[in-house]
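Following: one structure in structure tokens, then a few remarks.
Only one protein chain is missing; all other protein chains are in place.
Moving on to chain A:
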Amino acid sequence: MRRLSGKGRGALEVKFVPDEEVLKHIADDAGIKLRKDKAQPAVSVKRFVKKLENISDDEAQEILEEKDYVAALGICAQDPVGNGSSVSGGEVYSFKSPKRSSRLAELERSSRVQQRNKKKEFVSTTPYRLRKRLAAPDPYLESESEYSASCSEEEDEEDQKEDNTVLSGQKTPAKTKAASTPPPGNTLAKKNKENKMSNLVEEYFEAHSSSKVLTSDRTLQKLRRRRLSQQTLHDLLKKAPLAYAAEIKELNQLHESLFSKWMLQLHLGFNIVLYGLGSKRDLLEKFRTSLLQDSVHLVINGYFPSITVRSILNSITEEVLDHIGTFRSPLDQLDFIIERFKEDSSLELYVLIHNLDSQMLRGERSQQILAQLSSLPSIYLIASVDHINAPLMWDQAKLSLYNWLWYETTTFSPYVEETSYENSLLVQQSGSLALSSLTHVLRSLTLNARGIFRLLARYQLENKDNPSYPGLSFQDFYQQCREAFLVNSDLTLRAQLTEFRDHKLIRTKRGADGVEYLLIPVDDSTLTDFLEKEDEDV
């Protein structure tokens, strides 16, 4: 009987078999199997491969399996973890080392086996995920795996395979060779590349998969030096020596040798854009001082936070073309400029733009206008860009208008000017601008209005240590103003507040209870300065 079931599939022989014998046979066979597993693990490889061949009906499948096999071998070579010595799948399943687990994940992703049991999630490489998964074993593993029926052990198909390959890799290399075709050299390399690629993608989704961010909760508040003011920052940086000054100078000299070429190309109808790490401001400035002294030129500091296309156009019409008058729209103004430059061929203008990609100029309309401006044959544009995504500003039409020649000018010089306007997280805002605007606006108001504002400011300063201070509620404010004989009805107060709001001196917000709260959106220190100054005046 055993002979029959073990060997011959083809031979047909009918024979009476009593039930007991069948039972005995099954039990016996299983027992042997188990014993075999324990005693001689290498055999299981053979059996497993055989099984695989039985299952996979198409050849492509087989090739894939073999690839996995090969990849798994690669892991063995790299990562000789002690897993191989134990046979039970459970231990393999526990993924002792994170490195191995990630390999397994990759292996799995590239295999088609995954398609069959899609619901298994092996994507994550984080230990966090693994922990979670281990805590709650996936029910699908048993129920949905096609292989579970054919596997006598209670373990995942993949793991078994992994297990087997580990085994064979360490103990019976000869058998491995027999079982799988030797790998063609490039498949492995190709696989690595794919893995690398998928790693990049994976990295992205890893970062965006969970809304939970695992960073420490430390804040700058707890540091001794929380924020530096712009001035102290500047002073401190002056003390720090510039690293690699000699090399940077060399780089700059290299770029400076191109000046006359730039000049030529500007005149031949090209415009020049500079890119690369480091501030290009000094370079452009040097270009300006050395070559443009005698010609009409316009320098635009794109990094300045309040620069607009309109101001650029205005300076062209007012200062270059000496035109007095206003325009309805920037487009009209542009038309006017184009007209003038076309009429008068002797007009020439060099436009230097530091940071063409700045926050204020990167908009589509601004770029369109600048592009049209630069396409004029007698306007020579030379600009710098710093943002990594700067080229995305331009579509084909704009690019052809700009007619750029790209020059890589990596200078490594610090962006001193460019970053000085930025509202950096770490830099304390000096608020000098806010202060001057405050006093300026207040000076133009009536005495009563100033009183009202002072009242609000005082109240805010009194509450400055209260972090949950919502502001002064309108009713309270009205009460206080009445007491100080500043207003006689809430209508007058509202009229005053509207005035403040128009000048952005106050902000109102509605609390949870529907009450209107008033706030002055200025730093406490600025406010103190302001009050001191006011008191002096009064």
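Basically, a contact is a pair of C-beta atoms (placed from the backbone, for glycine too) under 8 Å apart; a residue touches a chain by one contact, two chains touch by 3 or more; residues count from 1.
FYI, contacts and distances are computed from a predicted model.
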{"item": "The complex's invisible chain, by UniProt name, from \"Origin recognition complex subunit 3\", \"1-aminocyclopropane-1-carboxylate synthase\", \"SMCR8 protein\" or \"Defective in cullin neddylation protein\"", "value": "\"Origin recognition complex subunit 3\""}
{"item": "Contact partner of the left-out chain, one of A:A390, A:L438, A:I452 or A:C481", "value": "A:A390"}
{"item": "Touch residues of chain A, complete complex, unshown partner", "value": "200, 203-204, 206-208, 213-223, 225, 228, 232-233, 236-237, 239-240, 243-244, 247-248, 250-251, 260-261, 263-265, 267-268, 270, 275-278, 303, 331, 368, 385-391, 396-397, 399-400, 403, 405-408, 410, 412, 414-415, 418-419, 422, 424-427"}
